[in-house]
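With one protein chain removed, the remaining protein chains of the complex are shown where they sit.
As written, the chains take the letters A, B and C, and residue 1 is the first residue of each chain.
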Amino acid sequence: MRILFIGDIVGKPGREAVASLLPGLKEELAPELVIVNAENAAAGRGVTRAIVRALFASGVDVITTGNHVWARTEELGLLDDEPRVLRPGNYPPGSPGRGWGVFRTTRGNLIAVVNLIGRALMEPVDDPFRAIDDILAATALQTPLCFVDFHAETTSEKVAFGWHCAGRVSAVVGTHTHVQTADERILPGGTAYITDTGMCGPEDSVIGMEVEAALARFRTQLPHHLKVAEGVATLCGVVIDLDDQTGKAHSIQRLRRSEELYPREPQEKL
Amino acid sequence: MRILFIGDIVGKPGREAVASLLPGLKEELAPELVIVNAENAAAGRGVTRAIVRALFASGVDVITTGNHVWARTEELGLLDDEPRVLRPGNYPPGSPGRGWGVFRTTRGNLIAVVNLIGRALMEPVDDPFRAIDDILAATALQTPLCFVDFHAETTSEKVAFGWHCAGRVSAVVGTHTHVQTADERILPGGTAYITDTGMCGPEDSVIGMEVEAALARFRTQLPHHLKVAEGVATLCGVVIDLDDQTGKAHSIQRLRRSEELYPREPQEKL
Amino acid sequence: MRILFIGDIVGKPGREAVASLLPGLKEELAPELVIVNAENAAAGRGVTRAIVRALFASGVDVITTGNHVWARTEELGLLDDEPRVLRPGNYPPGSPGRGWGVFRTTRGNLIAVVNLIGRALMEPVDDPFRAIDDILAATALQTPLCFVDFHAETTSEKVAFGWHCAGRVSAVVGTHTHVQTADERILPGGTAYITDTGMCGPEDSVIGMEVEAALARFRTQLPHHLKVAEGVATLCGVVIDLDDQTGKAHSIQRLRRSEELYPREPQEKL
Partner (left out) sequence: MRILFIGDIVGKPGREAVASLLPGLKEELAPELVIVNAENAAAGRGVTRAIVRALFASGVDVITTGNHVWARTEELGLLDDEPRVLRPGNYPPGSPGRGWGVFRTTRGNLIAVVNLIGRALMEPVDDPFRAIDDILAATALQTPLCFVDFHAETTSEKVAFGWHCAGRVSAVVGTHTHVQTADERILPGGTAYITDTGMCGPEDSVIGMEVEAALARFRTQLPHHLKVAEGVATLCGVVIDLDDQTGKAHSIQRLRRSEELYPREPQEKL
């Protein structure tokens, strides 16, 4: 199974990049499953029913989120109503929505999709390391294919979480920092891993937000209203190929596409 | 001028990777200046006089550091004695050592090398945004070439710092997270930028440290002694080309090299 | 000189407690100077021109604030216009308003009033330890009397700041935690000190806010809108007596008064 995963979609530029680029990517890459993280899709914070409908209409199969999903309190019913929209599964019991689901692809394969959040330099939610163990105890009976979006701040917690899952899940992809990392690899046991997928949002920005307001925050330490930047967006993602029988990952490749022919040609590794 | 910069050297595996790979890299890339961040070179924390001597002997020209430089309190005199070893320049006045220097290369070009540290989710030191303004006021009189190692945790502070410097310095390269990012670019005005260069350390590790102890910390929240992992090291760096007259960057390229032919072939971007 | 200082005024219950209790306190205690911290006076966050006018009308002489003062961005002009309303003095240069002032009392004595903020487990502003040194260099020429409101989170930073100022200022009183501490003392050299003055706000609350929403935040880790609690308010403060010639403190006494005869009689120390 080939999975296309797209990182945190930021605001209208991010949504428009998905709408304009996803059809071509689906044609080019022929993924069996398209997953996107939409925690910043609604003006930079949260997601709405209308956005979710549009994402599904563009060809998205499952939506993950993160800490910002709670920002739109009027839309939280969505998390209870729509099993294809996940929120991190290690919020306390009783939180709206679900942290994982087992989905059947159009080609008939079953795959578990899991959303978890880190705690290092973040809010003190339940332990994600024990959470994945519990979730795997439930999903492993149904399918060996398991994709995890681990939404976390520090590289140490994310890399450690990858090792914790190595050989037990198909893929651990990081989100939240909005900057793609160049450390994609297959961990021992066949687990595809990347520390952060990067965002789908405006390139000339501070992780998706307008540069001037973000700079003002750092320079003054006073509150400045941040809003999503305008301009050309870049779509960051990963493409992961799994063995349908074993759930082991064969490969993980980074993806970075711009809506326009962007003047900066991304440089290749030496 | 071509600059080769290598990210946080972690312990003996990192030092050995520099020793074995740097001669070949110098031959291949012919950099005019080699800078390395050595904050984790001494068993994962700090740097010593002996390590500094060895790095200079391998062909390093200037050494930057970060928050861990203070760990070896018995070696802090080094920072006062050796102007080619920098510590972040925005520690309070009176701290041992220097945060920047202007260096003449063997080809006769002058370049300022600056080391600063971020504050978001880190210790509350002096403002790095004002610090670079003050430093540039001093160095700009001597040379338009200026390389900055910005040692920081969050992507937002690092990206914002890049924009703060855009058009005013030759390069802002991030360190500290030990994971290379894939967002290298030339910012408007000719400033080479990358959020994190990545480390020079053991590949099968949690940002350089042994996996088992790092996992135990996250699973138990109890103190566990971390030590540098063993095994094959990867050297992460960037190669930056500057205009000698204007100090503007022409290009920035990521570099990732393994001591051995590593079984995992790093994948190219799609 | 006798100073009456009242800690963080929280919302309408806090403002009403000041309005109803301050006249009687002034009669009873005959303070030469009344200072209040009003950072939470406007619905729990910030302060407005109307509130400032009302506080001055009730007999307040100088107003200090803290991290929440910036919440009412439409009112920040107030900080530039009214020298008797201070904000922490160690925000970056160029911030609206002032961090200190030298005021003449009705009895003709000059006293410096200083507002500073801590950094431990708070935002990374400028160093308050160096800031007080710089401010004292300016005020000491005018008067030996100096009162400091140090708005900070951790006991360690607050106690350390007290020692840093011992013998150099008349009083260091803490604010921000909204819970009065029982460690008032005269530090060597004649500096009155208390770690936290406590708030002036509703007693049955979580540091001034409604219990149910505050509990929901801790139980769910999701955002819940906090609003100021209702009910009987308690006014917490300190009374400090200084030598008019030397600025040395003779005494510091805690003050805790309720608007109504409160069913819980506060217990005395054994």
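Here are a few things to note about the model shown:
Following the convention adopted for this analysis, a contact is a pair of C-beta atoms (placed from the backbone, for glycine too) under 8 Å apart; a residue touches a chain by one contact, two chains touch by 3 or more.
These figures come from a predicted structure and were not determined experimentally.
Here the missing chain is touched by one residue of C:A30, C:A57 or C:A182, and it is C:A182. Residue C:V159 is the one among C:A19, C:A54, C:V159 or C:V232 that touches the chain missing from this view. Only one residue in the set C:N40, C:S95, C:N115 or C:T195 touches the chain that does not appear here, and it is C:T195. For subunit A, the list of residues touching the undisplayed chain reads 92, 119-120, 122, 124-127, 130. Counting over the whole complex, subunit C has residues 29, 120-121, 127, 129-130, 153-157, 159-161, 163-164, 177-186, 188, 195-196, 198, 204-207, 211, 214-215, 217-219, 239, 251-256, 264, 266-270 touching the chain that is not drawn.
Interface with the hidden chain, as seen from subunit B, comprises residues 70-71, 73, 91-92, 94-95, 123-125, 219-223.
As a convention for this text, only the chains that are shown with their structure count from here on.
Comparing the centres of all chains, each the average of its CA atoms, the largest separation from subunit B belongs to C. Simply put, subunit B must spin 180° to overlay its Cα atoms on subunit C, rounded in steps of 5.
Across the assembly, subunit C contributes 92, 124-125 as residues in contact with two or more other chains.
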